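Yeah, one chain of the complex is gone here, protein chain that is, but the others are all in their spots.
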Amino acid sequence: MESENHGVGREMFELVGTLFPICRSITGNGVRETLRIIQEHIPITLHEVPSGAQVLDWTVPREWNIRDAYFLDEDGSKYCDFKEHNLHIMSYSVPVDETMSLEELDSHLYSLPDHPDAIPYITSFYQERWGFGIPLTQREQLKPGQYRVFIDSDLKEGHLTYADLVIPGESEREVFLSTYICHPSMANNELSGPALLTYLGKWITKQPRRYTYRLVFVPGTIGPIAYLSQHLETLKRNVIAGFNLTCVGDDRAYSYVASRYGDSYADKVIDCVLRSRQRGFNKYSFLDRGSDERQYCAPGVDLPLVSFSRSKVGTYPEYHTSLDNLDIVSPAGFEGGYEVMTACFDLIEKNARYRIKTLAEPQLGKRGLHHNLGTRSSLYKVKDLLDFTAYADGTNDLIAISDLLGVPVWDLYPIVEKLKEADLLEEMAIEYQ
Amino acid sequence: MESENHGVGREMFELVGTLFPICRSITGNGVRETLRIIQEHIPITLHEVPSGAQVLDWTVPREWNIRDAYFLDEDGSKYCDFKEHNLHIMSYSVPVDETMSLEELDSHLYSLPDHPDAIPYITSFYQERWGFGIPLTQREQLKPGQYRVFIDSDLKEGHLTYADLVIPGESEREVFLSTYICHPSMANNELSGPALLTYLGKWITKQPRRYTYRLVFVPGTIGPIAYLSQHLETLKRNVIAGFNLTCVGDDRAYSYVASRYGDSYADKVIDCVLRSRQRGFNKYSFLDRGSDERQYCAPGVDLPLVSFSRSKVGTYPEYHTSLDNLDIVSPAGFEGGYEVMTACFDLIEKNARYRIKTLAEPQLGKRGLHHNLGTRSSLYKVKDLLDFTAYADGTNDLIAISDLLGVPVWDLYPIVEKLKEADLLEEMAIEYQ
Partner (left out) sequence: MESENHGVGREMFELVGTLFPICRSITGNGVRETLRIIQEHIPITLHEVPSGAQVLDWTVPREWNIRDAYFLDEDGSKYCDFKEHNLHIMSYSVPVDETMSLEELDSHLYSLPDHPDAIPYITSFYQERWGFGIPLTQREQLKPGQYRVFIDSDLKEGHLTYADLVIPGESEREVFLSTYICHPSMANNELSGPALLTYLGKWITKQPRRYTYRLVFVPGTIGPIAYLSQHLETLKRNVIAGFNLTCVGDDRAYSYVASRYGDSYADKVIDCVLRSRQRGFNKYSFLDRGSDERQYCAPGVDLPLVSFSRSKVGTYPEYHTSLDNLDIVSPAGFEGGYEVMTACFDLIEKNARYRIKTLAEPQLGKRGLHHNLGTRSSLYKVKDLLDFTAYADGTNDLIAISDLLGVPVWDLYPIVEKLKEADLLEEMAIEYQ
């Protein structure tokens, strides 16, 4: 799993740079623009779900678009200029063109006492409001007086936009990959996810594939709910492992949020890959969930899915502020996420239960697999291969054998190859839950 | 679970005071007198089992009654006067009216080297003997010479007396509560048990009830065996959880003795309640059993039952001596036991498996269950409610969810109420073992 991916890390980082300035929300033209740029890389299909559509327990909200927003003091000085930073405007703010006192204005301002220079990310998707995010240091300088508030937005019947791409394999059984595209200018949460998924799509397309891969780019929460309302049966029938990609561009340790009971095939795959790296990682309980695994793993939905991150949502100081910018993601950070995910796909593609065809140990010598001069230490020369055959009893897949033997799963791949060449292995299907 | 029960603690303490002077044994008028006083509080029924009756592997012994007992030295000084303390006489002592040497007398005296001022509690239920319990300090002052020994007791064909009360609920499935009434003047072991069970009976009568409650007051060991011989089939069919109450009046930490494998519904209930208090408690293995759980949990009987105590029998220094008096129990001690047990009943009554009716997360906003202005920390505002819905998948009861979420079980009750009001929960029966 050593990196040959320096180029691809830089390309993902550059794609994040391209997408960064766009003002996204859970609906609107920012989402469409983002998806169209991704479409230049991989052939995703855009879908539109009309406002008012019932999606499971939810209703698709009206579409929101914004052109400009700011407020002026009595001297005409401009504050919270949307054109300077799109985090200044509360997402889904209704249009406003009014003059009001500082006192009244202040009830619409949001700041972060712990990060006085940062703009907070604020939203009001399901209740009509307006508001500005403002660094605390600026807010404290506002003088009493009248302010003119201007928000040039619409909140109208329209559509929610998402995109997907199904890359077929030999089997209908599929690997499900999801990420979200609903946040304004923030880099790790969220643009790292769409950038990684785009480049994983390119990689998948080039590989021989037993399995079908489904890539989904949706606005958070309402997006997965809409997607599930349209595809639940197919997903429940076909998905063997799913990965929600979120906050995958920073340089901190890898982590994953386990599925509801932590026992799905996706849990086993990512845990095996991260253990095989033989460095630390963070495993979070489903109680620490925060992203779209909330929907994909809910009772009755029950997709076998984990959320993969470097620093999980909510655990890093820049999260949901203007500090989550291009400085906290890096080409090397992206490369790492890319390596872990492609190692997961490799494992899923190669994994099977194996049964050794001989009774008792195979004679390795006659097949050139054993250095057959017995000296004091020779017993251990082909130890891994013999250990593999000892546990290749038809009950264990590669994940189980890697765990039993305490060896990285990828060290088993050449052993499987050698034993297959010698016609010593019977391959048996995995029964996914 | 904060206490509103100061009054009831004092009332239980006073009931112990009333019952304390009576000389009880496993049969006899002391038992009847005790049960009749309890009958003034709750409508228990007294039952009589004749001497010689075969009860499982045992035989009901003859009935023992005692009026007086002491011995006199040559100067006419009186020792071990039954009328001063009924612990002076070995329970089931045969009648005696003889003069004998100190040497012969001494072979009938019992003292405690570790507690030289205490009278030990001694019995000989199944072999004819007589004896006196005497503080070691007094025994050492007896001078050589002749002693007149007088014991005015009978050991005759008669009855074993016990009482029960069945408080019916909507279901025949029942909660089984047992305590014992066979010890002379000792407070924690045993009068705390009957006092608590009496007041639990009053509480149960006033509550709405899904379940039937059976309260049993029996002499130790032979009592449960007699009761089981008459009711085993009913109990095996109906009991979902049982609690044996013993040593529940002191102020020390709560404890319970687990059922044989520690996995019955009663184990789960009491463990959940004691964990929910978020303070320490002692969980004893069935190997540390010492009270009537020995019979109720024996192979073939197998009631789902635990023994609930503050200081378990045998673990506190005053146990089975005259030091186990009113000084070591307290109104606050009783209140605590009352709170734990009523919390167990509350949980049993409220418990069910729940299934959230929506696929994916419910939209809380439209139901006023969610503060729908999303800021940086809002995700966690209704965290417990959302965590509940995540695990309300039809497989978990409230005990399991409390354990999965690490929250006190009573914190789940208002969540269940809110979700039921919103018609979001399907309720499913628990399958008891």
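Chains: A and B, in written order; residue numbering restarts at 1 for each.
To be clear about the criterion, contacts are C-beta pairs under 8 Å (C-beta built on N, C-alpha and C of every residue); 3 or more make two chains touch, one makes a residue touch a chain.
Keep in mind it's a predicted model, so treat the numbers as computed, not measured.
Enquirer: Which is it among B:Tyr110, B:Trp203 or B:Phe281 that touches the chain not included here?
Expert: B:Tyr110
Enquirer: Which residue, B:Leu109, B:Ala195 or B:Leu228, contacts the hidden chain when the whole complex is considered?
Expert: Candidates B:Leu109, B:Ala195 or B:Leu228; residue touching the omitted chain: B:Leu228.
Enquirer: Touching the hidden chain in the complete assembly: which of B:Trp58, B:Phe150, B:Trp203 or B:Tyr413 does that?
Expert: Going through B:Trp58, B:Phe150, B:Trp203 or B:Tyr413 one by one, B:Trp58 is the residue touching the chain not shown.
Enquirer: Out of B:Arg36, B:Arg67, B:Arg129 or B:Lys156, which residue would touch the omitted chain in the full complex?
Expert: Answering carefully, the residue with contact to the hidden chain is B:Arg129.
Enquirer: Can you list, in ascending order, the subunit B residues touching the missing chain?
Expert: Subunit B touches the missing chain through residues 56-59, 110, 112, 120-127, 129, 221, 224-225, 228, 232, 260, 286-287, 289-290, 294-295, 297-302, 314, 319-321.
Enquirer: With the missing chain put back, which residues of subunit A would touch it? List them for me.
Expert: 355-356, 358-363, 365-366, 372-376, 379, 386-387, 389-394, 404-405
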